[in-house]
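Okay, so here's the structure we're looking at.
Excluded from the complex is one protein chain; the other protein chains are retained at their positions.
Each chain carries a letter (A, B and C) given by its place in the written order, and its residues are counted from 1.
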Amino acid sequence: MSFNSFGRVFRFTTWGESHGPAIGAVVDGCPPGLPLSEADIQPWLDLRKPGTSKFTTQRREADEVRILSGVFEGRTTGTPISLLIDNMDQRSKDYSDVAKAYRPGHADYAYDAKYGFRDYRGGGRSSARETASRVAAGAVARAVIPEVDIFAYVSEIGGDAIDYARFDAAQIGQNPFFCPDPAAAARWEALVDTARLDGSSLGAVVECVAAGVPAGWGAPLYAKLDSELASAMMSINAVKGVEIGDGFAAARLRGEQNADPMRPALDGSNDGPLFLANHAGGIAGGISTGQPVKLRVAFKPTSSILIPVETVTRDGAASDIITKGRHDPCVGIRGVPVVEAMMALVLADQKLLHRAQCGE
Amino acid sequence: MSFNSFGRVFRFTTWGESHGPAIGAVVDGCPPGLPLSEADIQPWLDLRKPGTSKFTTQRREADEVRILSGVFEGRTTGTPISLLIDNMDQRSKDYSDVAKAYRPGHADYAYDAKYGFRDYRGGGRSSARETASRVAAGAVARAVIPEVDIFAYVSEIGGDAIDYARFDAAQIGQNPFFCPDPAAAARWEALVDTARLDGSSLGAVVECVAAGVPAGWGAPLYAKLDSELASAMMSINAVKGVEIGDGFAAARLRGEQNADPMRPALDGSNDGPLFLANHAGGIAGGISTGQPVKLRVAFKPTSSILIPVETVTRDGAASDIITKGRHDPCVGIRGVPVVEAMMALVLADQKLLHRAQCGE
Amino acid sequence: MSFNSFGRVFRFTTWGESHGPAIGAVVDGCPPGLPLSEADIQPWLDLRKPGTSKFTTQRREADEVRILSGVFEGRTTGTPISLLIDNMDQRSKDYSDVAKAYRPGHADYAYDAKYGFRDYRGGGRSSARETASRVAAGAVARAVIPEVDIFAYVSEIGGDAIDYARFDAAQIGQNPFFCPDPAAAARWEALVDTARLDGSSLGAVVECVAAGVPAGWGAPLYAKLDSELASAMMSINAVKGVEIGDGFAAARLRGEQNADPMRPALDGSNDGPLFLANHAGGIAGGISTGQPVKLRVAFKPTSSILIPVETVTRDGAASDIITKGRHDPCVGIRGVPVVEAMMALVLADQKLLHRAQCGE
Partner (left out) sequence: MSFNSFGRVFRFTTWGESHGPAIGAVVDGCPPGLPLSEADIQPWLDLRKPGTSKFTTQRREADEVRILSGVFEGRTTGTPISLLIDNMDQRSKDYSDVAKAYRPGHADYAYDAKYGFRDYRGGGRSSARETASRVAAGAVARAVIPEVDIFAYVSEIGGDAIDYARFDAAQIGQNPFFCPDPAAAARWEALVDTARLDGSSLGAVVECVAAGVPAGWGAPLYAKLDSELASAMMSINAVKGVEIGDGFAAARLRGEQNADPMRPALDGSNDGPLFLANHAGGIAGGISTGQPVKLRVAFKPTSSILIPVETVTRDGAASDIITKGRHDPCVGIRGVPVVEAMMALVLADQKLLHRAQCGE
């Protein structure tokens, strides 16, 4: 029940600050016997890695993960898996101003109000750097749910949305925006670059789909699958909204429009109905239905901008602040692998919880 | 870590089915010495009570709460507070069809897939009747956070939104819709009545504000105030979306538009800055900033409708189903006191968590 | 993580005071589909019931349990099981002195020191009456672990121990002491009666064995089976010591004496070794070995005695106190079904935890 842990029986704890010597995660409750090595984790970290294009922060981090425990002869042992990533490119000098004045939209003031002081270097604990630990833990989670296929993508940047008619999953990895619509990707290039050159930033919407989730996962009432996912997504830096399935759009439908009608499975089996729609995002009553689990996540624009904003200092004096340093012009982009990781972590936990109560 | 509990140190557990003898909640971890009696809880239950207008279900329940433990001579003792509400008006006969076929949008199929069978009477455990327990628990939570003033209202029904220029908090209790805009309330009367007569239903958006939350509540990273609130809200029946502050709208802003600039407090004190905006909904880095905490919740339209929907039976045969019985044409309306209760429950827990780690 | 709950995925929460209207438990996380009715629970409560002989408290309680939720058509549904037992024979007048002065050995002073005040009637929340809720919850736990056979007995009262050479399990239910040695039972009759007539009380040792626990239950490191059992037993009123297997006696052995040697199973199977001893009480490294799980529990003498003891009042004045009312002269006796219940509750939880991580 600590605050830096997530999950119930498959549970991870992250630690580390942006400018400390390292960051990491401890994954506990992992089933034994699963093949696992650094090579299974590193590719996901590479997807999130900073400095890969001009559309992400120019901080350079190798983000090489080491497994320090819980794996023996290439398989998980059932004991805690300690994952460690060294911080290489900390430039503490960039952050000296931040020690004195509060950056609006950042955790600066709130951390000071809560804890009395803070590690101000690069945002300290509240830095998005922490999400590397999640991505590493998420790679372990994927090993627990091989039946599930998870993919996320950016569906909207700065209010400019993809055209679902042009949706092509194969495109997601082909552009720096995790964008499934090549036309949108082309537009975003200009859009994000303009924001970057303006010293400004843009918000984004990330969508995530998990296919292959069997019916029956989710632990009502207060570990409902939608609750767990909402909690997981809202814990990601800069996220301010979560929708399961149609989300807010469902609030504008009538009952018959929002129904997900069922028909017998086409193969005549009784393994589960054929659903004719998926407004509910694959979850009913907090339990998966066997349809794809779908959600949308809103990322606010990066709070670190070069445009001056009114603020106050620690001493309560008026000041204007611009946030220098190396920042993502659109933090939602690198949020994609983080959203996927959190989806994997929730589903792995729910799989084991379901098994605990209901057996295989 | 059970599934029917919520909260970390101020923690409640609910139990009970729609058509069992009673429902209830156990509230654990409540500070001692707080004045509490049934009279402090009943008014909140009355707000949620069914059968109060033609816009809500015609089920008749007195919803009288009894305190069975944890209170002595009018004050909380610090031991578990057991709250019990008898079920009076169960008409199990209404639900006989439901035993055989799955109601789309309901938990029927998912519960069967998870548990192998279910208490089908009135939705059993997945019935919105459970939310009465939350409202009762929420009344206890309010006693823990007297410094906080919580109010919620419906801002949108079936896509028809209030006009914020006409927002009048005093109106909220003056109409059957918890609507702060009298003009909208008048329109909704026709809107909901039409849907009801059509045998259909409507979705709604509920907004909630908590004023008086001091800066510093929230337990990063995985008990961030926004995570906890999202989890709490998404656990309410029919909720499919949560926004903190501007939510998805923030994803369409640029960084300088979304900033919440600060200025020194007008009284010259250093008790916290004056915020010039509140896009973040009173939470930064998962911690309250001292601004009002604001969120929005999307309720899907009630799944129980009289319009036939395609479905399958337990045996896998095709069928069409209409859901008779007594249902809310817009379940979001009675969601208002539930949203308030969950807000109170989260804040009470976070207040105590903050005190645990950081002292008074 | 509330304080009045126990268990991790099979989890129960108790509530209620000695002299409130009722006491109860909510059992959460129970697997679905298990046959359960009041008739499965009541016999265990009857074993613990007060007023059955002159060797137990003369308080009269029917201790009739009602199941208020979580069971449908005779089977558990997987939703919370609410169990309620009415308090019938509260004589609050007996306890008026207790309001003012602290009974040594009781929780009176400690509760006041912690909470500022307390429900002093009959010990309030700290009364052994609460253990009825545990026994009820334990009966549900037994349904989860049909493969396990649990029995407990008193092995020692007031320092007078049974003779293991005369151990006869069939005798346990044949005397008011849960004593497996008829000769000891005969001696204890005089011993306990003398203490009772003296207005004094006696301590006892209870032993418990769980046969049929398969190898592999227990969740190292901090939910080791021995840790969980120790925590469970030490939570019972008046318990001050717990030994797993040989316990303190093992601390006096040499390594070769304390070893539990193994040989191949007699049937030639490789389902687990034949152990030639069980010093470890069936647990190694926190995990069950397939041998019987064995533990011993020390109950202190009932603190309520008619012999005056020096104490102080709430106001800090010196006073002498005798504790009138109806009390067990040896609270360990009625502890037997409670110890069994806690054993069942721990094992049910560990069975499900094992299944979560390692599958069936």
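Going forward, a residue touches a chain if its C-beta (ideal position, glycine included) is under 8 Å from a C-beta of that chain, and two chains touch if they have at least 3 such contacts.
What you are looking at is a predicted structure, and each value in this text was computed from that prediction instead of being measured.
S.K.: Per the definition of touch given earlier, which of C:F10, C:W44, C:Y111 or C:F178 contacts the omitted chain?
M.R.: For the chain that is not drawn, the touching residue is C:Y111.
S.K.: Of the listed residues B:M88, B:A169, B:A183 or B:A356, which contacts the missing chain in the full complex?
M.R.: The single option touching the absent chain is B:A356.
S.K.: Quickly run down the residues of chain B that touch the omitted chain.
M.R.: 1, 8-9, 29-32, 78-79, 220, 352-353, 355-360
S.K.: For chain C, which residues reach the chain that was dropped from this view?
M.R.: 1, 3-6, 8, 14, 102, 104-111, 113-116, 125-126, 130, 156, 158-159, 195, 200-205, 215-224, 226-235, 239-248, 250-265, 269-270, 272-273, 276, 279-281, 283-290, 296, 298-305, 307, 309-312, 315-318, 332, 353-354, 358
S.K.: Since one chain isn't shown, list which residues of chain A touch it in the complete complex.
M.R.: Chain A touches the missing chain through residues 1-5, 7-9, 11, 13-17, 20-24, 26, 28-29, 32-33, 66, 68-70, 72, 75, 77-82, 114-119, 124-125.
Definition applied: only the chains that are shown with their structure count from here on.
S.K.: Farthest chain from chain B, comparing Cα centres?
M.R.: Of all the other chains, the one whose centre lies farthest from chain B is C.
S.K.: Measuring from the mean C-alpha position of chain B to the mean C-alpha position of chain C, what distance in angstrom results?
M.R.: The computed centroid separation for chain B versus chain C comes out at 39 Å.
S.K.: Using mean CA coordinates as chain centres, what's the gap between chain A and chain B in Å?
M.R.: Distance between chain centres: 26 Å.
S.K.: How far is the middle of chain A from the middle of chain C, if each middle is the mean of its Cα atoms, in Å?
M.R.: 45
S.K.: Can you tell me which residues of chain B touch two or more of the remaining chains?
M.R.: 1, 3-5, 8, 14, 114-116, 125
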